[in-house]
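My questions will all concern the structure given below.
On to chain A.
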Amino acid sequence: MEENKEQTFRQKRETHTVPQHVKDKLKEYNSIKKRITEIMGDEEWNIPNLAAKLEMSTTETLYYVMSMLKFGQVVTTGVDDMDEYYFYKIKK
Partner candidate 1 sequence: MPSIQKLNFDAVVVGGGIAGVESALNIANSGYKVLLVEKDLTIGGKMILLSKVFPTLDCAACITTPKISEVARHPNVTIFTQTEVKAIHKQDNHYFKAEIVKHARFIDESNCTGCQLCEEACPVVVPDQYQYGMVGRKAAYIPFNIASPRIAAIDIENCILCGACEKACPTQCIDFMQHDEEYQIITRSVVVATGFNLFDPVKIPRFSSETAQNVITSMQMERLLAPTRPYNHVIRPSDGRIPDKIAYVLCTGSRDLSVGNPICSQICCMYSIKQAQLLMGSLPMADVTIYYINIRSFGKGFEEFYEQAKGMGVNFVKGKVGKITEKSNGNLTLRYEDIKTGKLKEADHDLVILSVGVLSNDDPQQFFAENEWKKDKFNFALQKDLFFKPSLSNIEGVFLAGTTSGPMDIPDTILSAGAASMETIRYIKQSTVEI
Partner candidate 2 sequence: MAKTDLKFGKKLKKYGAVDFNACYNCGTCTAVCALSNEKDSFPREMVRYSVLGLSEDVKGSLKPWLCYYCGECTAYCPQEAKPGELMMSLRRYLTSHYDWTGLAGLLYRNLAAYLVAFTLIIGGIVGLYASNTFQFEEWMHYGHLFEMLAIGGVFAVIILPNIIRMWYSTVWKPTKKFKLKFYFKAISELLVHMFTQKRSLSCDSDTKNKIWWFEHFVLVLSYLALLFTTVFLDWFSATNTIVVVAGYVFSGAIFVVTTDFVIRRMRKRSEKSTFTHPSDWFFVIWLMLMGFSAFAVRLLVDFEMLQSTFWVFLIHITVLVQWALIIVPFGKWTHFLYRSFAMYFDKVNKLSK
Partner candidate 3 sequence: MKKKVGVYICHCGGNISDYVDVEKVREAVGLEEGVFLAKTTIFACADSNQKEMVQDIVDNELDAVVVASCSPKLHEPTFRAVTERAGLNKSHYVHANIREQVSWPHSDNKLGATEKAIHIVRSAIAKVILSEPSEPLEIKTHQAVLVIGAGVAGMKAASSLAKMGTQVYLIEREHFIGGRISHWDVLCTTDETGKELVTRLYNDISSDKNITLFTGAELIGSSGSMGNFTASIKIKPRYVKSACNENSFEKAISACPVEVPDEFNFNITKRKAIYHNFPSEYPHAAVIDIEHCTRCGECEKVCPQIDFNQHEETIDLKVGSILIATGFDPYTPHEGEYGYQVIDNVITLPQFKRLVANSDENLLWKGKTINNIAYIYCVGSRQVEGENKYCSRYCCTTTIYSAIRANKKFENLNHFHFTRGVRTYGKQEELYHQASKEGQVFFQSFEDDLPVVEKHNNKTIVKINDILTHKMPIETEVDLVVLVTGMVPRAENNISDILKIPKGRDKFFNEIHMKLRPVETVIDGITIAGACQGPKNVVESINSSLSAAIKSYSFVREETLSVNTLTAVVDASLCKICDACAKACPFDAIHPVNIGNKEVAGITESVCKGCGMCLPVCPENAIQLTSFTDNEVEQMIDMLARD
Partner candidate 4 sequence: MGIPEGKAAKILVFSTEKISDPAIDMAGLLKLHYSSKVYTIAVPCSSMIKTRWILRAFEQGFDGVFIAADGSDCPYGESCTEKTGAIVAQTHAIMKENNIEPMRLKMAAICSVCSESFVKQIKSFNNNLVEKLKS
């Protein structure tokens, strides 16, 4: 029984096909995440600067950075002098 349980996702594959858009979305997320990680490097970034570099809207950039923050891949390091934007950094 225990043995079988390990494999339930395989069994499920027989009856359930993963929709293409789900796979595409995952690819997209991972590629953007990779780009963000590369761009950010060791430096602190705020959302507008990062978005400009990514050539993506600030709204979307925020979504990705916040998700990465939630999953512990990014940390908040501080806030700029104008108290306008927070800085984020890749967590090493």
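Here, a contact is a pair of C-beta atoms (placed from the backbone, for glycine too) under 8 Å apart; a residue touches a chain by one contact, two chains touch by 3 or more; residues count from 1.
For anyone wondering why these and not others, all candidates are chains of the complex that A comes from, given by their letters.
Just so it is clear, the model here is predicted, and its values are computed rather than measured.
Asks: For chain A, which of 1, 2, 3 or 4 is the touching one in this complex?
Replies: 1
Asks: In the complex of these two chains, what residues of chain A are touching candidate 1?
Replies: It comes out as residues 2, 5-13, 16, 18, 22-23, 25-26, 29-30, 46-48, 51, 58-59, 61-67, 69-71, 76, 79, 83-86.
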